[in-house]
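Have a look at the structure below before the remarks.
With one protein chain withheld, the remaining protein chains of the complex are depicted in position.
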Amino acid sequence: MTKKIAVLGASGYTGAELVRLIATHPSFEIAALTADRKAGQTMGEVFPHLRHLDLPVLTKIDEVDFSAVDLVFCALPHKTSQAVISALPRDVKIVDLSADFRLRDPAAYKTWYGNDHAALDLQEEAVYGLTEFYRDEIRGARLVAGTGCNAATGQFGLVPLIRAGVIDLDNIIIDLQAGVSGAGRSLKENLLHAELSEGTHPYAAGGTHRHLGEFDQEFAKWAGRPVTVQFTPHLMPANRGILATIYVHGEAQAIHDAFAAAYAEEPFLVLLPMGEVASTRSVRGSNFVHVGVTPDRIPGRAIVTVSLDNLTKGSSGQALQNANLMLGEAETAGLMLAPVFP
Amino acid sequence: MTKKIAVLGASGYTGAELVRLIATHPSFEIAALTADRKAGQTMGEVFPHLRHLDLPVLTKIDEVDFSAVDLVFCALPHKTSQAVISALPRDVKIVDLSADFRLRDPAAYKTWYGNDHAALDLQEEAVYGLTEFYRDEIRGARLVAGTGCNAATGQFGLVPLIRAGVIDLDNIIIDLQAGVSGAGRSLKENLLHAELSEGTHPYAAGGTHRHLGEFDQEFAKWAGRPVTVQFTPHLMPANRGILATIYVHGEAQAIHDAFAAAYAEEPFLVLLPMGEVASTRSVRGSNFVHVGVTPDRIPGRAIVTVSLDNLTKGSSGQALQNANLMLGEAETAGLMLAPVFP
Amino acid sequence: MTKKIAVLGASGYTGAELVRLIATHPSFEIAALTADRKAGQTMGEVFPHLRHLDLPVLTKIDEVDFSAVDLVFCALPHKTSQAVISALPRDVKIVDLSADFRLRDPAAYKTWYGNDHAALDLQEEAVYGLTEFYRDEIRGARLVAGTGCNAATGQFGLVPLIRAGVIDLDNIIIDLQAGVSGAGRSLKENLLHAELSEGTHPYAAGGTHRHLGEFDQEFAKWAGRPVTVQFTPHLMPANRGILATIYVHGEAQAIHDAFAAAYAEEPFLVLLPMGEVASTRSVRGSNFVHVGVTPDRIPGRAIVTVSLDNLTKGSSGQALQNANLMLGEAETAGLMLAPVFP
Partner (left out) sequence: MTKKIAVLGASGYTGAELVRLIATHPSFEIAALTADRKAGQTMGEVFPHLRHLDLPVLTKIDEVDFSAVDLVFCALPHKTSQAVISALPRDVKIVDLSADFRLRDPAAYKTWYGNDHAALDLQEEAVYGLTEFYRDEIRGARLVAGTGCNAATGQFGLVPLIRAGVIDLDNIIIDLQAGVSGAGRSLKENLLHAELSEGTHPYAAGGTHRHLGEFDQEFAKWAGRPVTVQFTPHLMPANRGILATIYVHGEAQAIHDAFAAAYAEEPFLVLLPMGEVASTRSVRGSNFVHVGVTPDRIPGRAIVTVSLDNLTKGSSGQALQNANLMLGEAETAGLMLAPVFP
């Protein structure tokens, strides 16, 4: 049976990516698209690559009839999301793509985002949306909090190792390169083509990136003790893709085995043969994740590489995967699109 | 009922693109993949982005059991294709992606490709594969000749105008920018990243590009008289996509009307509102074609812009569209994937 | 003797390019840099690539002591330039990089820029700054109007042909691809990396681009009659560089000869051997211009290709070349930097 879907904040990249994926989903249908500042425009005007689709015109949120909607994807900025989601009817399911419901501890939320949380009751019921590690909770959830794209990448490279106890928890470095679409369709000088192309640089170096809030929360949960990682994201001159190069203390074979055990049945996780490395090009436009393990020349150290597409598995694909579970669909429905290369 | 598909020459970009598209096709299944120099390797080794798929190992062509194959995609270099296709059993259907069967006149073939044609009997039965203009012939064909990617782009921007008689046939200029994947996965100095990125240049300027053979053949056919266009392709620093900017003498409104009439029922052809221009980004990774019309400031002149993805609608998507027709499937099966942007 | 230079509007790309070039100029010294919104910052903060230089802090324009300045480069937006330049002391020389003084006819200015010209007296004394065609006038000028970067490219490919009478004036098409830095460091959605990279599209198609005002003025002047060209610029995914592919009716050899005669003594104009095409990569970061001629397969038609770097020969390098003349320096001083490839 067809499920009716609304996308709030459809004029951003994650909104467009949701529409792209739902376009070939076997049982989801888009019932409403909102974009406050672009209300009245068609999606094809805002995103010409979607011109071939027959889609509802963009509206304001308060024009949506939520009684005819089964599930809402909320692709709004953090803080806005709290307010909007608080006002939604209780019988609609929600996948939120913002940062608003990722951190279970309100103090951590305030530390990383600077403001008090305004919807603590919703925060309590929200389930952290990394499907592979929260599948059962997500299946029964009303509100799922999509993860940060960098946070997802790091967790795919570390959670199975922490759970299996095969790495030293006090020596973890996540060095990461992120494509520019992760920063959204926002007018910032540092996102201009002339500023970004043909080069790279780190940002939020030294442990100041907000996704550390998610790392701290999740790694502590799985480890049963605090885990403080180092994390340096870089902005690379590519539109899509995240590559994490993770330095750990541990035996490469035990690490590879831990991944093999954890990901054996996962439809989207691809463990590469020992010694091979992940590449962002190999997952572009898809919901797949590549994970590689390489032993270092220093005995007892290894490098884990993880790649995913920030707009797909890092946000909108992940969101759709969760929505599938929440609505009783096959988890992979609409998501088996192969990566686009070259 | 599942149809069994073989891809000959699967280690090139068009071969990989066929596999990508067939991966989510509802009724096609890959029975054999060949790549002479990479026989014995898995597709995942040659193209890591396809690692998640369960595919046959690459073999040599003579190891393929064609009795278990319904249709062959032949993605081999021109000249090689003639020999290989001549040796295939008569009851297998074939979509050829090379240039070997595009030109009906053997003299034209020799002019543009330099060698005599070695399979003239096959040439006679081959149908030119631009689906939108040869749909009925393709449906009944055993052998379909996929078009050149630039040739397809130019024809989408001109054939309806020639048929409708709304442009001057002696003043047609096709200026075109092509992404680098059109040149294939070949080791040429001018295809290196360091040579190509961050710049552009024309190539085969002055009327020497081989796809002119197709333009001359097709435009003459539809016009009922010779039509000699000017054509300058450029190599742009992007992997996928072709943009044709076509200068014609004619009334913009009549031109727009001619397109509207020709493409009204076409599932993959998107006519933009008058004055809007096509962009390669809006069709990337998809089988869609965007067509725009802009009046020039000089009365009686107009600019037609056409964009498509050279690997999809320009070759492998077009090939799959034709295969759908030849095997009695829905024409759009497996091809409604929305473009990937950004 | 050292000449003191002020750069007004130093926080944009053309301002930064001026500083880059002056950094190794043998006799120019930067006395003042202004940037209204960034006054108080150092140039190294605004442009980290200039950190190694010992430069004055950015100020507001009214803080500059123009009595200690020999020449002002005015790299401000059009309209602003008129007001600022009107207020400068009469004994300071000025090279303006905006569009404000390019069009000698106030009506043409209003047509293309939408507002009345507010400094008609200055307009009258301004010399059009395409050095190769106005060298003598520039040498004696107080105010020189730098040309549009696209306008410069087109003129290098057409003025010698118009003067020599070797092409048909009623069949000229300038198809052009421009790097994104030409649009400046401005916060526009269509200039974001995620929007622009990996693709191309035309803009201002159909004869609406403002640089047509310059084409119309200059071509008419050299032809002694109106010349109305077609002009389609495209935005290509590269930071620097313009390639013009110009379609003309005329004999290729006569065209090549006309260029050879016109550019024989020009230090920055490189005429390629017959049949070779210009490439933006071959002039990147330099003041050089490449010009190529290719005969078309249609007798009596030819393709002219021209490449230059929009920030150097297209604006700041051209400006410096003019300043050299105005201040009695060698015309090539500081400008012989070889292109940066790859």
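Each chain carries a letter (A, B and C) given by its place in the written order, and its residues are counted from 1.
Throughout what follows, contacts are C-beta pairs under 8 Å (C-beta built on N, C-alpha and C of every residue); 3 or more make two chains touch, one makes a residue touch a chain.
Note that the structure is a prediction, hence the values are computed from the model and not measured.
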| item | value |
| --- | --- |
| Neighbouring displayed chains - absent chain, whole complex | A, B, C |
| Identified contact with the non-displayed chain, of C:4, C:93, C:117 or C:281 | C:281 |
| Among B:61, B:85, B:180 or B:303, residue touching the chain not depicted | B:180 |
| Positions on chain C contacted by the hidden chain, ascending | 13, 16, 19-20, 23-24, 47-53, 181, 197-198, 239-240, 268, 270, 272, 279, 281-286, 288, 290, 336-342 |
| Those residues of chain A which, in the complete complex, touch the missing chain | 173, 175, 177, 194-195, 197-203, 205-208, 212, 228, 230, 232, 234, 236-241, 243, 245, 247, 275, 277-281, 284, 294-298, 301-303, 305, 307, 342 |
| Touching residues (missing chain, whole complex) on chain B | 13, 180-181, 185, 187-189, 191-198, 237-239 |
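Please note the rule applied: only the chains that are shown with their structure count from here on.
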| item | value |
| --- | --- |
| Chain pair that, of all pairs, has the most C-beta pairs in contact | B-C |
| Central subunit by CA centre of mass proxy | B |
| Whole-Å separation of chain centres (CA-atom averages), chain A against chain B | 35 |
| CA centroid of chain B to CA centroid of chain C, Å | 39 |
| Residue numbers of chain A (touch at least two other chains) | 13, 181, 197-198, 239 |
